[in-house]
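With one protein chain held back, the other chains of the complex are shown just where they sit.
Chain IDs A and B follow the sequence of writing; residue 1 opens each chain.
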Amino acid sequence: MNEAILVSIPPNVDVAAHALFVANNTWMLVATVLVFIMHLGFSALEAGFVRTKNTVNILFKNAMIISIGLLTYTVIGFNLMYPGDASIIEGVLGFAGFGLDAPAGDAGAIAYADGGYTYWTDFIFQGMFAATCATIVSGAVAERIKLGSFLIFSTVFVAISYPITGMWKWGGGWLDALGFYDFAGSTIVHAAGGFAALAAVILLGPRLGKYTKDGIKPIPGHSMPLAAIGVFLLWFGWFGFNGGSVLSADPVPVSLVFVTTSLAAAAGAIGAFTASYVMFKTHDLSMVLNGILGGLVGITAGADLMSPMEAIIIGGVAGVIIPFSVVFFDKIKIDDPVGATSVHLICGIWGTLAVGIFGAKAGLTQLLHQFIGVAAIGAFSFTFAFALMYALKKTIGIRVSEKEELMGLDPSEHEMMSYADFMIK
Amino acid sequence: MNEAILVSIPPNVDVAAHALFVANNTWMLVATVLVFIMHLGFSALEAGFVRTKNTVNILFKNAMIISIGLLTYTVIGFNLMYPGDASIIEGVLGFAGFGLDAPAGDAGAIAYADGGYTYWTDFIFQGMFAATCATIVSGAVAERIKLGSFLIFSTVFVAISYPITGMWKWGGGWLDALGFYDFAGSTIVHAAGGFAALAAVILLGPRLGKYTKDGIKPIPGHSMPLAAIGVFLLWFGWFGFNGGSVLSADPVPVSLVFVTTSLAAAAGAIGAFTASYVMFKTHDLSMVLNGILGGLVGITAGADLMSPMEAIIIGGVAGVIIPFSVVFFDKIKIDDPVGATSVHLICGIWGTLAVGIFGAKAGLTQLLHQFIGVAAIGAFSFTFAFALMYALKKTIGIRVSEKEELMGLDPSEHEMMSYADFMIK
Partner (left out) sequence: MNEAILVSIPPNVDVAAHALFVANNTWMLVATVLVFIMHLGFSALEAGFVRTKNTVNILFKNAMIISIGLLTYTVIGFNLMYPGDASIIEGVLGFAGFGLDAPAGDAGAIAYADGGYTYWTDFIFQGMFAATCATIVSGAVAERIKLGSFLIFSTVFVAISYPITGMWKWGGGWLDALGFYDFAGSTIVHAAGGFAALAAVILLGPRLGKYTKDGIKPIPGHSMPLAAIGVFLLWFGWFGFNGGSVLSADPVPVSLVFVTTSLAAAAGAIGAFTASYVMFKTHDLSMVLNGILGGLVGITAGADLMSPMEAIIIGGVAGVIIPFSVVFFDKIKIDDPVGATSVHLICGIWGTLAVGIFGAKAGLTQLLHQFIGVAAIGAFSFTFAFALMYALKKTIGIRVSEKEELMGLDPSEHEMMSYADFMIK
């Protein structure tokens, strides 16, 4: 670290322009770090909401998913999502070849992103997003999926399905041309993951003992502190998820996005608190935590378009949706231990449609485009996930044996205990 | 995210000046994110220091406080704290109207803060501070306060009391005119919260079984790892709390503040370690953790004024204060499960006075101004909190029933358990 300070200003570049470039690039890297820590947020949230006997398993899956996500995005995903000119079906599918291929030289890497950030920054910011989809699935299928099948599913889904639907909008594909808007991914990331989760849960079935002839049996998570840590870290990371999606450090939009994101999360908490209090006559922490997440997912599609008051409405509605959605999914026997479908699928759809209802782009045509976007990405993600999971079900199987499920995945898949010293009920 | 990079340089603004503005604004946003995560720090710390049977309750309160704090700051607090020309009583009270009202257009939002950051950045950075006061109270009243009363108390305190006393200094009020100095809020944030906590605890009384005829019974917290996570995250967030209070990314003051903040925290650990070892002949982890926090609170008033050595002295003294203060409050039967009064009130006062004793502003006149500031803000915060809590006590009540307290607030207020799978003593 005693090297001469390397402030490589490309020749013929103005110092002022370069300083601006450096500031933009730095913010995008900070945003990358924040999106990264969302993977700890998901890990802690999901771990907190499952039972001790499946906690090692959920941590294992999350540690693997971020790793698999980054590696597959390096090899395939990035070039599938941002194919540039390498079209296979114009606006629908393209592929710029395997692996990363930075433009030659420092100047090239800088020129790449039109003054905003380098090629490497572009890749790593997007790469952190990629694994999120699969992580959403991980919570919904917890406590009964076979580890091997889940890892194969995640790998293929994050390597192929997410980048293809992502390309439709962010890669300049047909949804982008249509006018569909999804600022940071209410649909492209969250609902896509949520649709995949739904497909997986349908094929997998509910956990043993969840829906009995005596009614729906709550299966409480094992650690509310872990769940709370997860939610706070997700909110924390969301400043990078949404704030980084401005794709520069441009002061007005980034700071506005900070405001709308925070207010939507706060309103989500209040909305879920109020609705769940009315419904259940108690102060339900898991509803408030999921209300915060619902607010965050809801604002994500239009975080740069909304006024503070609109953000509060969107987040508040998302919060109110949460307890209704949780009850609804339980009624139709979709067993989702962490509420991922309610948070990511339902609030993701809500947030995407909200772009047509509130804010700078509101209007019937926009609302129609939002519908089309949700429907198209939803149909593709659901079908892809369903087909993949179905193929796994018919071959290696996707569900652990009844004995293993009752014993827990930690002893059966990992020969480990999450809390070796404690007396467990 | 495929939009053209939006680097909106306002017309007639020099690129170099804009680049500097972007760098400043970006730092303020990063500082905002860091202050946000302090709310997880408080949650984890307070959760770790209470018993399992009240853990859901403390997490619930913290998730609600940040949400309530942001929303009330949007509606009322920000315009009460920074009224601009909208004075009611000159220098004492003003109100710029309900809700947020950004200057028109991008250029307006940029011009707002005189070259430092946008209107939105200003709001969100300050908004993250606002809820902190109420969070300080939350720890002190833990394990026996009624949830509803606490939420009402927090809402009113953070919406009205904190912004009014904050305005006296940071909003350009009479304490500012007087010469009172409080860089990042040893008094404005921490002691104000601590005075409110003291008022609340006096009215609420100690937990059952704490002060018995056989002496003071220690009630150990349920998770030292959670408490430690909380303290490290608070230190982490304090880089934004103090570093952001420079209100720009100006290299020398921000980096100096990083140094003084870190050294005070480190010295606080050593001070508390030493004093508590001498007093109790043991290596008390909770003292060291609170010593770190005491050092951080202590340096906050003058973090930009002190040399490294002065920061070490201020932090070290704060650390030594901690065990004495904890013992003192126990002696006068002020039952504070997390030590919030010692950390935030006592070390907040110490740090504020230290500005008159050490550093660039030291002097008798300054010391007098510091006294006046502490006394004025303390008197207002204490009286406001006392009156509000008293009104709640005489109406809906502030304390849960003896039966509920013994059973724990989690089953009685939330019908949930924090650790459903574990065998609890």
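We take it that a residue touches a chain if its C-beta (ideal position, glycine included) is under 8 Å from a C-beta of that chain, and two chains touch if they have at least 3 such contacts.
Quick caveat: nothing in here was measured; it's all calculated off a predicted structure.
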Candidate in contact with the missing chain, chosen from B:Pro251, B:Gly363 or B:Gly397: B:Pro251
Candidates B:Val231, B:Val297 or B:Val374 - the one touching the absent chain: B:Val231
Among B:Ala47, B:Ile164, B:Ala275 or B:Ile312, residue touching the chain not depicted: B:Ile312
Interface with the unshown chain - residue positions in chain B: 14-17, 19-20, 23-24, 26-27, 30, 34, 51-53, 113-116, 126, 169-172, 176, 183-184, 220-225, 228-229, 231-233, 235-236, 239-240, 243, 245-256, 258-259, 262-263, 265-270, 273, 282-286, 288-289, 292, 308-309, 312, 419, 422-425
Residues of chain A in contact with the chain not shown: 1-8, 14-16, 18-23, 25-26, 29-30, 32-33, 36-37, 39-40, 43-44, 47, 55-56, 59-60, 62-64, 66-68, 70-71, 74, 99-100, 106, 109-110, 117-121, 123-124, 127, 147, 223, 226, 229, 413-423
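In this section, only the chains that are shown with their structure count from here on.
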Inter-centroid spacing, chain B versus chain A (mean Cα positions, whole Å): 32
